[in-house]
Structure formats: structure tokens, C-alpha cells
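Below you'll find the structure I mean.
A single protein chain has been omitted; all remaining protein chains appear in their positions.
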């Protein structure tokens, strides 16, 4: 088993529904351009408020993916 | 566009259902007495346990709101 | 009222559904072997990704329980 | 049991005697204007020095209290 | 010298010019409604970007003030 | 001198008197079931409030102890 | 309003003049290759010293930008 | 694939040689009494000094292991 | 001397041997596609365990590199 | 009023009695060789255990003092 | 190129003008007694308030300098 290297990218996924849906949305968007996605880690949960209610949950996360062998 | 000032208040919202519902409950309660709510940031997620199950999710959050011009 | 002592154990609950379900699963598993569970605190939210989607949410939490009097 | 909301206020209690007395002083002062006090958490312990001795212990703490039902 | 108690409030001052001006603006706005201001501590420096430039510096700070004797 | 291994356990000691007594109480309770206790480190100081006064100081601490040779 | 996703990039802007100019320089350089810049957050302020004076202020910051819809 | 639960234990491994050897020693000692070891994370690197040299490297780490199904 | 801007990328280098070799492996892989590498900073040291031994050391690090003048 | 500069030194005060006495002991020892002491801040509270009891409280603190004008 | 060792000293520079001037003042004062100054890192930005305005910006920073070969 080789000594793989992984790259970590940071994204903010958003959702009007829930925190876990914001995670899924951020992962889905990232998967459009990056492959070999391996793990994520949530680093911040926030959101903006409008009309006295939660407008969007905004979840910052690190997403790790394996770099191809060269 | 003026140099607005925002105030940050800290509340703990609770819910027997989920973490995102605890956020919504805390925001709704805050909106009863404060206006111009702008954003929130979760700083702690905990809860108390009773009969070996989650009793309440307790989500601590900062809530920012814009101060009126004077 | 006596000066109780509490012990804190650290577990990682997982769920394919949501973050709050991962908390409930971790609590339920812990309750099989420990009693007097009192509170939990989430210290990390992460997960692994497979086929470009969230495989499992993995929620690390501290769980506190009261030690029996001796 | 309802989904209560709690507010968190931050104060600095001081004492020439000890750290725990500074906590008690800060709580007592807060109790003059706020009710339903529920918990505190110490976030900083410092003090100023004069004549090469501790002048005052200054203990920063968060104090949580339950908001009334509306 | 009495055992004073201090309260800490959290505000976000903003400025289109600089970080230190954002601090001054936040202090000035706070001084309109609170007296006995004693110290501040910066806890976050951020801002929003528009047209590829800094729109406003947004400086979060704790501001401490002495509570009156009762 | 051998390469010892230490285990770290986390407990919350409580006291109605002071922070240092809460540490002592937590250590004493731990010593009932663990031996070779070596050090402690305080990681959180909090407490609950009742009737507008400190009910109990609750001090979370890590306690390290040496594992026996095998 | 769609569930946007944002990407976060980390850069170090530098300036011989001031901290806020280092922020502006880092933003300007980033804007040469990235569009839809939305916010920044300072995570570190340091610099190198030469001839007993500040040579450059080096300000590390996260810069967030909105990903285009697909 | 089931929703596994993992437990996290904290140990301090030591070595007169190197930091990575201290990790290996701590893992080996833990493996004597726990099975299904899955991952570790280093949380502190320290050591004691004697005769003006490093006596032992002391590496604190969290070790995660999978709990058996019941 | 110009006001350079640096970009920071985050990678996880791995090694079956040691922590410092994991750093070297991550740097070498990054150097295949990025030039002007300037510094690194370790932000996390962990690894996975198999057969009760360290399988790989996994070292997360920030790597800074100078952006070319335009 | 001049733009004073302060230096910060780090010491560990110890006491068999209490945490606040450990602070006082560390300040008293520092005052033997440094003057113009101005403030302290506690950064760590730990201790060593012997015979299943607290041997010494060990309190790490930063101590700030004003540098003389030149 | 030898394996240099650096020492890190902690100072608080102050200024009535700005944060970056407080940094410069602290560096200038340090340079009166220490040579081979190499870098600084800001660890805290605070200040005291008088007459409802900023009296002094107080910037805590670590300053690193190279120790001479022996």
C-alpha cells in the first residue's frame, strides 16, 4: 500500500433546511469538479437571518481527497 | 453606505427534536425582543440525557443584529 | 446534597441520516454498559465520503455520567 | 417540559481574596438585576498587581439564565 | 477599594478605511448608551468584499465597562 | 528506566466550597478505583446557580495514571 | 434563492505600510484569478524584522467566493 | 453497513528515542487490553529533561476503537 | 522589494515510517504541481491503526508558496 | 502619557494549599528580580498527585511588567 | 548552514494612533536591548478606554530572534 497524499479543500455548503443538508449540498457541488473524495470535517456552523428567521444554514467544512499517483 | 455597528448577543436554544430546530427556537425567542437580526454562529452543541436518551439538544449561538442609526 | 463526582467518556456515534441521529446512536450504545448518563457535548463533526456522497456522519462527543456513592 | 431558551451574559467578578470569591461576587452583582440564574462558566482568570502583590483577582465568566415564557 | 464588577458586551464595529477605525467606530456607538467604558479586546477581524475590493472591515470586539455600585 | 505508558481519565469534581476543593474531591473519588495516580490538569471551571448563589463548583479535569508493566 | 456553495482560499497578503494595506494587497492579487469574491477573515498577523524594524506585515486570511451555478 | 460506535481513550506513550516511537509504544501498550483499534490523533508533545538533555518524549494521543455489536 | 502575495494549500502527507517522513512525502507530492514553495506548518498528526500497530502516520500541513508577479 | 512597552514573562507558581496561593507564590518569587509588575493571566492549572492526593497545585501564568523609559 | 536556535520573547507595544504603530513601538523598544530580531507574531489586540474613546491600542506579540553561535 503506497504512501498516498491527500489534498484538503475548504467549502461552505448552504441549505434552508438543516445543517446536515448543507453538508450534503457542499459535498455534491465539490464532487462536480473533484474526484476521490474521502472525508469531510465541519469547522463552522453559522447562517444569516432574514425576517426574524433562519434564511440559510452555512456550514464550513474541510473536504479531503486522494491525489492520483504520478 | 454608512459604517453600521452590530451587537452580538449569546443565547442557548433547545429542542427535543434536532440541532437545527434548537437553532430555530433560539432565534425565534430572540426575535420577540430584538429586531434587525442579521446572522448567527453556533459555538457549542450539547444536551442533557435522561432515561438513557437525549432529553434536549442545547445549542449555544451568537446572534448579531444591526444597531439603529442615531 | 452531596458533592457528586462525574466521569466523562468520549465516543463517536455514526449515522447515515443526520448529525442528531449520530448523537442519539452514540448515546444509545453507551447506555448499554453505563448508567446514570447525565449530559453530552459535541466536540467534532466529520464523516467519510464514498461515491461522491456522505457515507456516514461521525460525531465525536463527551458523555458525562454520575459515579455512584461509595 | 417546554423548549426553554437561555441567555448568556458575560461579567468580570473581582476579589482581593481568592478566585472562588471573585466568582461569588460576580454572581451576586448579576443577581441584583437578572433572575432565573442557572449556571456559570469561567473563561479567564487574571488580575492586576500592585506593590509586587496581587491587587485583585479578576475572573471573567459567562452566566446563563432562563428566559421567561411569553 | 471595592470589589467592582464589570460587564462585557460584544459588538462589531465597521469601517471602509482601516481596522483601527472600525474599532473606534464600534466604541463610539457603544458609548452612546453605556458609560464607564473600561477596555476592549478584538476577537475577530473580517470584512465583506464587493467589486473585488474591501467593502468594509468588520471588527468584532468585547467591550468591558464597570457596573455602578448599588 | 522503562518507557512507561500513562492513561488519562476525565472526571468532574464538585464542591460547594471552592475550586481547589472540587479538585481534591474529584481526585479522592478517582483514587477509590484507580492507583498510580500521577498528575491532573484542569480543563473547565463551571458551576450551577440556585437561589442566586453558587450551588456547586464543577471542575473538569484530566487525571493521568501510570499503567502497570506487563 | 438557490442553495449557493462557496469556496474558501487562504492567502498571505503583505505590506510595508500597515495591516489593513496587507489585507487589500492580498485581496487585489486574489481578484486577478478568482471572481465573485464575497468575504475575508484574518487568521494570523505576523511579519519579518530587518535592521531592527518591521520589514513587511504578513497577514494570513481566508477569502470566500461564490461558485457559479452549474 | 451498520452504524458503528467508536470509543476514544486517551494515553501518553513515552520513548527515549523519538516522537514517532513514543506513539508506537503507546499504541502497543493499549493493544494489550483493547481490540479493534482504528485510529490515533496526537494532542500534545512534551517531555521531561534531565542532565540538560531530553529524558523521555511524552506524546499524548487519543486512540479510537470500534465497539462490538451487541 | 515588492509586496509579494503567498497562497496557502493544505495537504495530508503519509508515511509508514515516521512523522517527519510524512512531512517530506507531502511536500514532494505538492512540488510536482506547484513551484516557489516557501514554508510549511503542521496542523494535525494522526494515523490509522491496523493489526494493533501504526499503519500510516498522517500529517496535515499548510504549505505556503509565493504567487508570481503579474 | 507616553506609549509604554510591557514585557510578559511566564512562570509556574506552586502551592500545597490552593490555586490562588500558587498565584501569589509565583508573583512573590517574580517580584524578587523584576519591578513594575502590572498584571497576570492564568494560562494553565495542573498539579501532581502523590499517595492519591494533590501534592502541589501548579499554576502557569503570564506576568506583565512595564519597561523603563530609556 | 548551521542548525540555528531562536528565542521568543513576548512584549506588549502600545500606541494612541493605530494597531500597526503599536507593533512598531514594541519592536523599537525591544531592539534597544536585543539584536538579531527576525520575526514577530501578533497574539492579542486590546486597549483601554477613557472618556468613551480609545486611550491606547495594546498589541501583544511574540518576537523571535536568533541566538549567537557559541
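Every chain is named by a letter (A, B, C, D, E, F, G, H, I, J and K) in the order it is written, and numbering of its residues begins at 1.
The rule is simple: a contact is a pair of C-beta atoms (placed from the backbone, for glycine too) under 8 Å apart; a residue touches a chain by one contact, two chains touch by 3 or more.
Here the structure is a predicted model, which means the values were calculated and not measured.
Chemist: Of the residues in chain I, which ones touch the absent chain?
Modeler: Interface with the chain not displayed, on the chain I side: 18-20, 23-24, 27-28, 31, 35, 37-42, 63.
Chemist: Tell me, which residues in chain H touch the chain that this view leaves out?
Modeler: With respect to the unshown chain, the touching residues of chain H are 17-20, 44-49, 52-54, 57.
Chemist: Where does chain J touch the missing chain, residue by residue?
Modeler: Residue positions of chain J that touch the missing chain: 9-16, 22, 25-26, 29-30, 32, 55-56, 58, 60.
The criterion applied here is as follows: only the chains that are shown with their structure count from here on.
Chemist: Look at interface A-C and say which pair in C-F, F-H or A-B is its repeat, using the rule that over half of the contact pairs are identical by residue number.
Modeler: Overlap exceeds half of the contact pairs only for A-B.
Chemist: Centre to centre, by mean C-alpha position, how many angstrom separate chain D and chain E?
Modeler: 21
Chemist: With chain centres defined as C-alpha means, what is the inter-centre distance between chain F and chain J in Å?
Modeler: That pair's centroid distance is 23 Å.
Chemist: Which positions in chain C are in touch with at least two other chains?
Modeler: Within chain C, the residues that touch at least two other chains are 9-10, 18-19.
Chemist: Name the touching chain pairs, please: which are they?
Modeler: Here the touching pairs of chains are A-B, A-C, A-G, A-I, B-C, B-D, B-E, C-F, C-H, D-E, D-F, D-J, E-G, E-K, F-H, F-J, G-I, G-K, H-I, J-K.
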